[in-house]
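Have a look at the structure that comes next, please.
A single protein chain has been omitted from the complex, and every remaining protein chain is retained in its original position.
Going in written order, the chains are labelled A, B, C, D and E, and every chain counts its residues from 1.
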Amino acid sequence: MSELVTFGETMLRYTPPPGERLETADDLSVDVGGAESNVAVAASRLGGDTAWLSKLVDTPLGRRIKRTLGAQGVTTDIVWSDEGRQGVYYFEPGGEPRGSDVYYDRTDAAITTATPAELATRRIDAANCFYTSGITPALSETLADTTATLLGNAQAAGTTTVFDVNYRSKLWSPEVARETLSGLLPSVDVLFVAARDAETVFGRTAAPQAVGQEFKETYGHDIVVVTHGEHGAVAVTEAGAVEQPAFDAETIDPVGTGDAFVGGFLAQYLAEGSIEGALEYGAATAALKRTLDGDMALVSPAEVAAVIGGDNGLTR
Amino acid sequence: MSELVTFGETMLRYTPPPGERLETADDLSVDVGGAESNVAVAASRLGGDTAWLSKLVDTPLGRRIKRTLGAQGVTTDIVWSDEGRQGVYYFEPGGEPRGSDVYYDRTDAAITTATPAELATRRIDAANCFYTSGITPALSETLADTTATLLGNAQAAGTTTVFDVNYRSKLWSPEVARETLSGLLPSVDVLFVAARDAETVFGRTAAPQAVGQEFKETYGHDIVVVTHGEHGAVAVTEAGAVEQPAFDAETIDPVGTGDAFVGGFLAQYLAEGSIEGALEYGAATAALKRTLDGDMALVSPAEVAAVIGGDNGLTR
Amino acid sequence: MSELVTFGETMLRYTPPPGERLETADDLSVDVGGAESNVAVAASRLGGDTAWLSKLVDTPLGRRIKRTLGAQGVTTDIVWSDEGRQGVYYFEPGGEPRGSDVYYDRTDAAITTATPAELATRRIDAANCFYTSGITPALSETLADTTATLLGNAQAAGTTTVFDVNYRSKLWSPEVARETLSGLLPSVDVLFVAARDAETVFGRTAAPQAVGQEFKETYGHDIVVVTHGEHGAVAVTEAGAVEQPAFDAETIDPVGTGDAFVGGFLAQYLAEGSIEGALEYGAATAALKRTLDGDMALVSPAEVAAVIGGDNGLTR
Amino acid sequence: MSELVTFGETMLRYTPPPGERLETADDLSVDVGGAESNVAVAASRLGGDTAWLSKLVDTPLGRRIKRTLGAQGVTTDIVWSDEGRQGVYYFEPGGEPRGSDVYYDRTDAAITTATPAELATRRIDAANCFYTSGITPALSETLADTTATLLGNAQAAGTTTVFDVNYRSKLWSPEVARETLSGLLPSVDVLFVAARDAETVFGRTAAPQAVGQEFKETYGHDIVVVTHGEHGAVAVTEAGAVEQPAFDAETIDPVGTGDAFVGGFLAQYLAEGSIEGALEYGAATAALKRTLDGDMALVSPAEVAAVIGGDNGLTR
Amino acid sequence: MSELVTFGETMLRYTPPPGERLETADDLSVDVGGAESNVAVAASRLGGDTAWLSKLVDTPLGRRIKRTLGAQGVTTDIVWSDEGRQGVYYFEPGGEPRGSDVYYDRTDAAITTATPAELATRRIDAANCFYTSGITPALSETLADTTATLLGNAQAAGTTTVFDVNYRSKLWSPEVARETLSGLLPSVDVLFVAARDAETVFGRTAAPQAVGQEFKETYGHDIVVVTHGEHGAVAVTEAGAVEQPAFDAETIDPVGTGDAFVGGFLAQYLAEGSIEGALEYGAATAALKRTLDGDMALVSPAEVAAVIGGDNGLTR
Partner (left out) sequence: MSELVTFGETMLRYTPPPGERLETADDLSVDVGGAESNVAVAASRLGGDTAWLSKLVDTPLGRRIKRTLGAQGVTTDIVWSDEGRQGVYYFEPGGEPRGSDVYYDRTDAAITTATPAELATRRIDAANCFYTSGITPALSETLADTTATLLGNAQAAGTTTVFDVNYRSKLWSPEVARETLSGLLPSVDVLFVAARDAETVFGRTAAPQAVGQEFKETYGHDIVVVTHGEHGAVAVTEAGAVEQPAFDAETIDPVGTGDAFVGGFLAQYLAEGSIEGALEYGAATAALKRTLDGDMALVSPAEVAAVIGGDNGLTR
């Protein structure tokens, strides 16, 4: 069975060419993205044995998602549905001073009715790690329940539970998010939270390390990783705090950077067990992701090592 | 005010390149299509003064539809909505022996909640013609009611009502379609119906001309045009029946052929009033449409005249 | 009738892909651009009711221009011609240290024979504002006369006349430009002039605010806006001078930046009447334009407001 | 373990756009193709549990091949090599009277040194079927030996051995081919041979059915399927001969048609065991392949069933 | 010096993608075409030593033409001009029943002022053959004079003069064409004329062979080749008439077919001297051209030989 199992929604992403607008572009490129599958792909490419669980419609759109993830070495265990939709989102890349825009069209996606009974939960129980994010419980009440059950059962089965808060203002309000997430966090062993989300959702305004400590104390996590964008990340554990700066990156496509961080972190943590090494690996994976189109971190261990080693020259 | 007003749903169409599959294509082309706006575009390009009424979401996707139709000279009078979705569909072109495939993703489109009270019905009352199709009442119960009201009021206002049966098996069953449409048809002055739909929905299996006569007698239409694909069309009126063969065409994209027929028919009928001329004009417009990508008949009066005149040579 | 009417030449623009050369590129992208239609498009998208007058050849090239502007909500009132050409220009984007290049192919464009008698001048008389630029009189002697007549008649009809000097060294010499423009400027109520053009054409080398004051005194303008590129703009009126810095922008395509500034300025000025607000709106529109391909500022009021408000973050 | 295991070389295919030449095209599309992986892909998509064994260079080119096949559900068991090349071929599509052209650049591909000792032969022994083709022994002497060993051992292990003659004049002469293949054929249970190859390589000029009978008698095959292009195929077994006509097809890309036939045949034969059904399934899969770009038959069981059932209409 | 020298205008051709319209296509492909350079390119690729004389503007557009022809082995001897334009034309491919359309934008091209004094006429005098077509004298009065002078001087210098009537109704009327061409034809040794042009311009309505005989007698040509499209061509010489049927071809792009015929004819005639061989070679080159995008016949001697030999199969 896999070392790392993830569960969540994966969407198709439609993007106009650079400099063009959704209103007028005649062609859209198609990508596949979702927080939990992005994490699985990054970890898989970096050597992890990973699986992704989800529920998809049995159309070319749903099958495309399965095949795309399979191509990256992720084991997919899908509940195929004749009901519901394939969620999509539109990404219109910006450029200073024009912000990037995201338009979701994910209502009634097939996954919104997914229950523990139909999912391959035995894979979770048998894995080292189970990962999902705050996007999943935001998608439907059914999924909020399912997420709670999966996290609780995983922890009970001895599987390390990993969770990224990933607050999305287009999916729910801070108040509803806080209420739902507060019920889930006690079942989480390893928490990733952006400093911005800690403030927006939980009202935590302290410095990142202190925020990490607060979460750890409140919910009993083993590890809390607080990310703060260009400033890097800090991991808080029983043994203390570890800081990791971000690597500079020329950004081609920022989507999926946080997922690449988590995927890189987990791949390394599962392989070596060192927080310092995992943070560095995650930060390098995230920086590489920014140089690539699409939501997925199509990187290699050698590339991550080169970033960490500071070697980025052209060898002709 | 416009001579011809149409009402209905318009979708975005996403199409992979020729020979590629939805499952694997990395780019999708974007088109705009809907039976009622296709009719308005064809009629507008052929000289008609047309308007299209609908309800759209106020996003780049919805605005794209308004702008695309506006570029073709169609006056758009839109109810902008913050609720509902922009409907889309996927078209995977086939080739013998592989059929083309269509995947709808139009559930909960903004238009499904459109009521007569919010629509610009004064445009309908002031027009010569009002057109909608059997797709519209199939989309929601609200729209079935709205369609009935619009047709009834238009007829009462002295506007000629035009209706194309346009049966879509992915939207409703023949039984439900028959029940709903039977209630609408008495309000229809000019009916277009494919011989195939006459059989599937209404169980009419006679020859096209006889089918036309049957509809005319049953529902009191002034004109019934029965189309039978490659075999052409026949119009039945009080004055008798007129046959029109189809023009040969090298098909690049078949979608919208029927709408081009109706649009060409109406443009000519409104301008000249002759059934023979309108049928010929419609058939030529339909043939031209088949040679062009997209749902809309981007043709000119000169091109239609050239087809009718049998002149299709290259002049260099 | 429209609040803002513009008159001028609009060309097709052919551009090779980034990093490729006109000499070797196998595909050219097609855009539509002209100072006066760019202003109309920007103002229309930002809420203004605008019209564009011109003379075009009745070919797909000419019709394309009409349709493209119509899609952006601009009312087009065109003199269709069987004589003359559709002007085009080639834009080869540069990158330090290679300058961008522009190659005009606009000789004998249909508009070069346009006279007041054939143009829809009633639209000008009925509008709040009439806009044209120094490019128009540079195109032919006929157009120099036409421009003078239109400005004079507009002013006489109580329509505010707006003019952008827009000196183009490939069209005429500074000496000829000065002579012609000097005859036009007394009919101009609101003048836009780049500091660089003020120097090249009129020999004005003072600081921007002083240059604005000099023009105001010499020609009797109500408002003079002097733009000086990255340094921003200054507006001089009876009430004094108002400075507006430029917003930082990541430039995808610089063409049309000045027109976006004018279009944004006018949209806001017509709506609110404040010079400060109009300058800020113009500067934000200009900055947004730089992030988009093509000559037209395909922006929205919400985006302009976000730039002014300093909000350019990605919300996912 | 898999029902069907295949072994052979898979190349990258570079193709210019339709109507363009290799000499001048500025872009080449990239596909993945090889007789044995094509068979595996077709069988996998049609429900078979398949695996592909090969030897690849550990570069993005080699990894692309593994990932592309993995996306189609094929289990890949690869010997990764630091020596040798990734074979590629160039395909220039023709059109009457210009023939299509193929340029191989496959010398010294990594697979040319593959030996049984390094390959995952346990997968072959545990499978129902093992498939390779006459291309494999043509690539190197080592591969000729390896092919002989794999076929012999598979047969000894009770795995049904399947072989397609697939003669390629650019790889070897008829004389050398005949000598090598004659040594392999006694180890083959199910043989596919084109009538053209039977004549060129083995001098068999009888009618297809007779040719099949001759091979069966000479080499002791259980099944011989003789294909003769547009005329269809005939299978000869102990129980007699079964004819199968080809389905008409609009050809977008003919490459891989034969492999699709074999893949469809085997998928159905493994599932149902009927020669008639397998031939029909193979012929339908081959016809569908012709309508799709690329070497792989990206088809579904429903599409194959529709071809067999004669249903190829557009349902909108 | 070259065996074959040609003189004429070469344009850029802009073409929308298949199925798209000039009015709406966002990208245009760029090709280089002109009757006389097309002939030079075909002859050069088929082994002839060719040169092309012309007058071009010294911009990237003009230089592109020189470089494109140079890439095909044609020696270019250009008068570079700062005056005049680069002619372009737009080609909108049709499909039954929609005819292809051509829009010229070639007025005031630099070549329209070309005089014998500035052209490299020594190359003509030293060559075996000089070729130009009826398009050249149609472009301007200056060019009509220049064409007459070049043909006369060439013939006087012992160079075989070759001329293709190439009537273009968009350039001049039949009457003017007849008057001008009648003055040129006595200086022509080898004439190519389409049966259609013989009728339209010269009122010759006899069968092709008789038309050829009439021209021969009237103007004293050594060889007259009358082409009649799908029906092939007939050459009339002192020795009698030779018929050549056209080869069937799947047409991707018909433009330049006639020029390919002439280029193939001349390459073979210069090399071998046989009328029969030259006709066959020309017909095969023309058929191959139809399968390729663009105006130029990018073919090889081997491909021409394969068409003549009836070998058009795919060898993989």
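In this text, a residue touches a chain if its C-beta (ideal position, glycine included) is under 8 Å from a C-beta of that chain, and two chains touch if they have at least 3 such contacts.
The structure displayed is predicted, hence computed values, not measured ones.
Asks: So there's a chain missing from this view; which of the remaining chains does it actually touch?
Replies: Checking the complete complex, the chain left out touches A, C, D, E.
Asks: What chain E residues would touch the chain not displayed?
Replies: Given the touch definition above, chain E has residues 67-68, 70-73 touching the missing chain.
Asks: What does the interface between chain C and the hidden chain look like in terms of residue numbers?
Replies: Considering the whole complex, chain C reaches the absent chain at 18-21, 23-24, 94-102, 168-170, 254-255.
Asks: Go through chain D and note every residue touching the omitted chain.
Replies: With respect to the unshown chain, the touching residues of chain D are 14, 21-30, 59-61, 63-64, 67, 85-86, 90, 92, 103, 105, 107-108.
Operating definition for what follows: only the chains that are shown with their structure count from here on.
Asks: Need the central chain here, defined by C-alpha centroid distance to the all-chain C-alpha centroid.
Replies: It is chain B that sits nearest the middle.
Asks: What is the chain whose Cα centre is as far as it gets from that of chain D?
Replies: Comparing chain centres, C lies farthest from chain D.
Asks: Approximately how many whole Å separate the CA-defined centres of chain B and chain D?
Replies: Centre-to-centre distance between chain B and chain D: 46 Å.
Asks: What is the distance, in whole Å, between the centres of chain B and chain C, each centre taken as the mean of its C-alpha atoms?
Replies: 40
Asks: Could you please state the distance in Å, as a whole number, between where the Cα atoms of chain A are centred and where those of chain B are centred?
Replies: Once rounded, the distance between the two centres reads 44 Å.
Asks: What are the residue numbers in chain C that touch two or more other chains?
Replies: As it turns out, chain C has residues touching two or more other chains at 26, 67.
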